[in-house]
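Complex shown without one protein chain; remaining protein chains in place.
And then chain A:
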Amino acid sequence: MALDVALIESGIKPVPPTQEELDAAEALQVGDYEIFSENLVLIAQEGKEVMTKMGISSMLHSGDTMVGIYTAAGDLVTTVCGTLLHSVTGQIPIKYIIKHFTDDPSVGVREGDVYYTNEALYGGIHNPDQFAIMPVFVDGELLAWVVSGAHQSETGGSEPGGEIPAATTRHDEGMKLTPIKIGENYRLRTDLLNMMENFISRAPRMQVTDVKARVAACDRVRQRVQAMAARRGTATMKGLFRKMIQETSSGVHQRVARWVDGTYRHTVFMDTTGHEDSLLRASVTLTVKDGKLSIDFEGSSPEHEGSYNAFASVIRAHCAVILFELPFNDFPMSSGMMEHIEIAVPKGSFFDAGPEAAISCSPLVGGMVFPLLGVVLSKAMYSSEQRDQVCGYTSSSASAVMVSGTNQHGVRVTDFMGYPLNAYGLGARCDQDGVDVFGFPHGPWGKAPDVEDIESEFPLLHLYQRQMTDTCGYGKYRGGVGASIAYIVRGSPYVAFTSSQKESKFPAHNGLFGGYSMSTLPGIQVRGTDALARMAAGDPNIPTDDYELAVAEANKTLGGEVIMEHQTRGIRVLAEGDILAASTQGSGGYGDVLERDPASVAEDLRKEVITLGVARDVYGVIVDPQRFLVDEEATAARRQEMRQARGAKAKPYGEWVKSWEAKRPPDQALKWFGTWPDAKPNRDVVRI
């Protein structure tokens, strides 16, 4: 296998500019950059619209997409998302093609070529993420590249759905295409489309249609860039590309130079390997020094034989998501950002596993970067003029359930449920609460499909879909809540599902500055139910959220058996009438709960964001549950009592730590952790 490790490691950083590019950037006239850079964004936007409208997978609509424009050398100039993951990783296959195929007469790089790839080993995320790549030639000269990417919810793996929790090695994960040429002279090759269809036989219609949607997006952008170059001249285009990279680079450098230099650390814990419940540690050290950032994930647990591993390129790309969305959201989304940022990922950790590892669930691993970087960046920014961007961001779960089967129209379908994917809470900030059911942690530009769209395409009926009480992190400002979502199988004798959500035993978030984490969520199935009959009869006692669903068997509000399990689940098959919950986490709170405005607590109670017990026992606020009025006197007394209780229970650190250090989690929790407590490798990984 022709792995180019050096290129993968350096591929998201811009290559040194040519003198011609620097001169062209210098020669731009007043207004050229400001106007034409927006033109490029609009062109990419048009490409993304083409892909979304032509494609049929729900993931093309629900956010896991991008269209980007890149320099002739493969550096990101601008992108429209979707998710920034793919914009960043899109650079690596371009650079691979340039380096390895340009002078290879059996492949070559020519006008009208179309390349395609979904192999994470070549710098991507995981093989559900598929990319079309086209060069843009003007007068025989290579001017630019275009990449369109989107998550494809079926890969032909050992189980349906692309993300395969049961996978043990790469060999369980289906189609993995290294960069290959699938079209020449602006024509796609039927034989290669047939090959893909053959790999993806659980959802062949989706695969071929969505390949064409990606390619159409690239080609639309290619045409627009060529037209713009014809009008403005290639020199202006090269100068514009370089200027967009320079602006981001200098902006990042100047902004970080105004942060307080220092070292910021955070640690979170994952509660599954994908195969079984166990703790894995994820650690980060952020160093701010002289206008540069260094991000080091040393201290993260070793790789393992489960499915929740990633490659370093995945972790770097997740860093880029947070960096573009929090501190640098107002700069052009170009590769210039990475000029002043170094990212170290320890080899042999579950953040950079060996090439044979199962990685199809790697976004769940990369998702650990969200709370990690969200917290350390917040601590680095608090003392800067960017305090208003301090935010713990989101849960690390960042996924959904996948459903596969034959729909009510007799068509085979396999897809992620796009609403849960876009329904995570956003963390609290220094001056306001987080956002309830805000969106997709990998990119805030997603769109949750309508209930009616899902019910017309899939053999599913929504039992409920609503904001979920008590899922936010509490604090002076609370995090956003997640969503309580459940489906009933209807219109098909069975469907299969998998789930790569997590955080059922341990929340991978801490909140900020004394704020609490969000709650954990179990996976729930109900089998052998009479739910459809009860709904038809207008039964008013049918469960309306996960809490009621969890006790439905005990309370006899549904027939059948309630199964409580971890949210990460390999393949499960449900019969018509069975129920599947696919709920989403809220996010972390900010600051001391005893500082929250009592009126805000009462409002949370009125809006069913929290329950009465949380108002009283966590916030220390006494509220009339009928009128939602605060008893000020009782609240002051309750809070004083709680504050004194802290002093009575707590101990000086030196005294407390003696008893703390004697504690240890159960053996099962440490089975895949590495050495305790420093998470060093303590065994050989076996992959067959």
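Keep in mind that, in the parts below, a contact is a pair of C-beta atoms (placed from the backbone, for glycine too) under 8 Å apart; a residue touches a chain by one contact, two chains touch by 3 or more; residues count from 1.
The rule is simple: contacts and distances are computed from a predicted model.
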Given that one chain of this complex has been left out, which of "Acetone carboxylase subunit gamma", "ABC transporter ATP-binding protein", "Succinate dehydrogenase cytochrome b556 subunit" or "DNA metabolism protein" is its protein name according to UniProt?
"Acetone carboxylase subunit gamma"
Options A:S519, A:T557, A:S587 or A:T635, residue touching the unrepresented chain
A:S519
Touch assignment to the omitted chain, from A:L76, A:L279 or A:A358, lands on A:L279
Looking at the whole complex, which of A:I8, A:I94, A:V614 or A:V630 touches the chain that is not displayed?
A:V614
Full-complex contact with the absent chain, from A:E26, A:D103, A:D261 or A:E276
A:D261
Those residues of chain A that touch the unshown chain are 260-269, 271, 279, 289-290, 376, 379, 382-383, 430, 470, 474, 476, 504-507, 509-517, 519-523, 546-547, 550-551, 564-566, 590-595, 611, 613-614, 617-618, 643-644, 646-647, 649-654, 656-657, 660-666, 669, 677
